[in-house]
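Every protein chain but one is kept in place in this view of the complex.
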Amino acid sequence: MKVYPDAKKALEGLESGMSVMSGGFGLCGNPEACIKALAESDIKDLTVISNNCGNAGKGLASLLQNRQVRKVICSFIGGNPDLAQQYLAGEIEVELNPQGTLAERIRAGGAGLGGFFTPTGVGTPVAEGKESREIDGRTYIFEKPLKADFAMVRAAVGDKFGNLRFYRTSRNFNPIMAMAARVTVAEVDKLVEVGELDPDDIHLPGLFVNRIFQAEHENPIEHRTVREA
Amino acid sequence: MKVYPDAKKALEGLESGMSVMSGGFGLCGNPEACIKALAESDIKDLTVISNNCGNAGKGLASLLQNRQVRKVICSFIGGNPDLAQQYLAGEIEVELNPQGTLAERIRAGGAGLGGFFTPTGVGTPVAEGKESREIDGRTYIFEKPLKADFAMVRAAVGDKFGNLRFYRTSRNFNPIMAMAARVTVAEVDKLVEVGELDPDDIHLPGLFVNRIFQAEHENPIEHRTVREA
Amino acid sequence: MSWSKAEQARRAGAELKDGDIVNLGIGLPTEVANYIPEGISVMFHSENGLLGMGPFPTEAELDPQIINAGKQTVTYVDGASMFDSSLSFAMIRGGHVDVAILGGLEVAQNGDLANWMIPGKMVTGMGGAMDLANGAKKTLVLQTHVSKHGESKLMQKLSLPPTALKCVNRVITELGVFDCKGDHFLCIELAPGVTREEATQHTHGDLRFASSVN
Partner (left out) sequence: MSWSKAEQARRAGAELKDGDIVNLGIGLPTEVANYIPEGISVMFHSENGLLGMGPFPTEAELDPQIINAGKQTVTYVDGASMFDSSLSFAMIRGGHVDVAILGGLEVAQNGDLANWMIPGKMVTGMGGAMDLANGAKKTLVLQTHVSKHGESKLMQKLSLPPTALKCVNRVITELGVFDCKGDHFLCIELAPGVTREEATQHTHGDLRFASSVN
């Protein structure tokens, strides 16, 4: 019942004005099929939560080019001319979070916590407007959880119950985002039957995944660095 | 350099008055060799952090019988006559935490957070003396991180860098405790060479483990429940 | 006449929907696993770190390292996963468990639950009960309607220390099925042969009856 034929069907219910988490780090481990389906839709005014928001015109940058994004919550916007241009023109809102704070806020959202104190950002612009507190001799700032209407994540293998297994550094933000959304959509390189994955080999238990489909992935490279053999 | 010959050597530096986290749930996934080595030592006045503190005379109960424990931080003390007796006699301090709060406090300790807000325990004796706060319409209480001088954890397989892989429900508190101690000692059913575990198959990265040794485990059963074949 | 323990468990089983993630407390709630309605498939969560708990093992299947939160040896089903305690309670606290079926000492009409301690008696600890009562999307309580001393356990206000506030949706006792409605209990079903008068007499809180109840 969780299995969907494609990204378009799996994203049903995602409407203009909603918040969407999108896994991936740079262009690695992105939910490419979901992003493409969104880019082909007329959904707009999205709040996108992602470590980056595409790079060099690829990944989520396609949504920026289409002006489908109202706000971005991320940690890094370098190497993204579409975002830079819209940001400088005041056409898009950008909320920068330290990467660890972004990850922890998403995990807190998924884990039902009301927020946490982190030492990261103390004394920096990140701390502005946030509660500061000394705990056992160290200063921390308060950060709130992040949740979203939809999460789009990508895994290497998934079973029909939604159990996921990631590959290498494509894991990144995908598992925690899957925990923090009202509806989590997973696209997998390979969809297998329930029972094919050993219980100890599952990176993300299937109860966090609402919809799953199989998709081919391009796996673009952002910086192709190689050495002599 | 992380590899030790046995529990006694691996626990060097653990002294009376220190705090010790001990993995396991009931008698499942306990660091049996470390507990035995502690029970054979003259170390006392320990603060033990563990979900249970032994059961029916087994596991950590051996330390209770030896009067080596000053304080227990745990979530459940049922089925443990040694603890019950010392607790009712006022000979031992017991701090009860909701199990999820205990787990999250340990994770927060390992993750460098200053504390978090949880809805668990609101309006109960657990909330007494703790800050209460309404966040986005729900009430939470503030809980602080837990750390320890030593953590004793048990895994199925470990490599010589300390990468660990757990087996079935023996995982429980072991990975998070390994993150939250000054010195983490891991005992494994099987010690393998570095490189034998695939990077995607590692449950706990080796940087959290300071010392590792191989040990045989009894795996006692607390409630042996079976059905007809 | 009233429901037996088995009938209570069966009635609780009827509350489950296909695809539900279900956590069963220690004691009578554990029995609900034997009464999953035909055609319904659920996944049992055990807070020690197992999703997809199966029945007790045969002698041949027995594995000391596969236990449930009651520390009983169990098995797992296809699609099961194992994980650490922080992720297990992230599932619970984060609202990813659909139904918790818990035992109760007292339930108040506003949904407050007491099920973890009786002052003056030996404390066993709350274990995962506070997280479960708070975190599950829906909390069902399976308990007796009155104590051994004949005192009602469906209260206007709790007399015992609470496990969690305003968390119980529905209580199933030997007398029937009762929803916590804030300022009253609403009886939506009575066990065969149990009268409205009998239920009212044994309920300390304010009790109303759905029109469908005989």
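To keep things simple, chains are lettered A, B and C as they appear, and every chain counts its residues starting from 1.
In this section, a contact is a pair of C-beta atoms (placed from the backbone, for glycine too) under 8 Å apart; a residue touches a chain by one contact, two chains touch by 3 or more.
What you see is a predicted model; the values in this text were computed from it and never measured.
Shown chains touched by the missing chain in the whole complex: A, B. Interface note for the absent chain: among B:Ala7, B:Val48, B:Leu96 or B:Leu113, the touching residue is B:Leu113. Residue-wise, the contact with the chain that is not shown comes from A:Ala103, picked out of A:Ala7, A:Ala103 or A:Leu207.
Seen across the whole complex, the unshown chain contacts subunit A at 25-29, 51, 55, 74-79, 84, 88, 96, 98-104, 106-107, 118-126, 166-176, 203, 219-229. Subunit B residues in contact with the hidden partner, per the touch definition given at the top, are 1, 107, 109-113, 159-161, 163, 179-180, 194-195, 197, 199-200, 202, 205-208.
Quick note on the criterion: only the chains that are shown with their structure count from here on.
Chain pair with the most C-beta contact pairs: B-C. Ranking every chain by how far its Cα centroid lies from the centroid of subunit C, the top place goes to A. Centroids built from CA atoms put subunit C at 28 Å from subunit B. Centre-to-centre separation between subunit A and subunit B, using Cα means, comes to 32 Å.
Computed from the mean C-alpha positions, the centre of subunit A lies at a distance of 35 Å from the centre of subunit C.
Looking at subunit A, residues 111-113, 199-200 sit in touch with two or more other chains.
Residue positions of subunit C touching 2 or more other chains, listed in rising order: 50, 76, 82-83, 86, 89, 92-93, 135.
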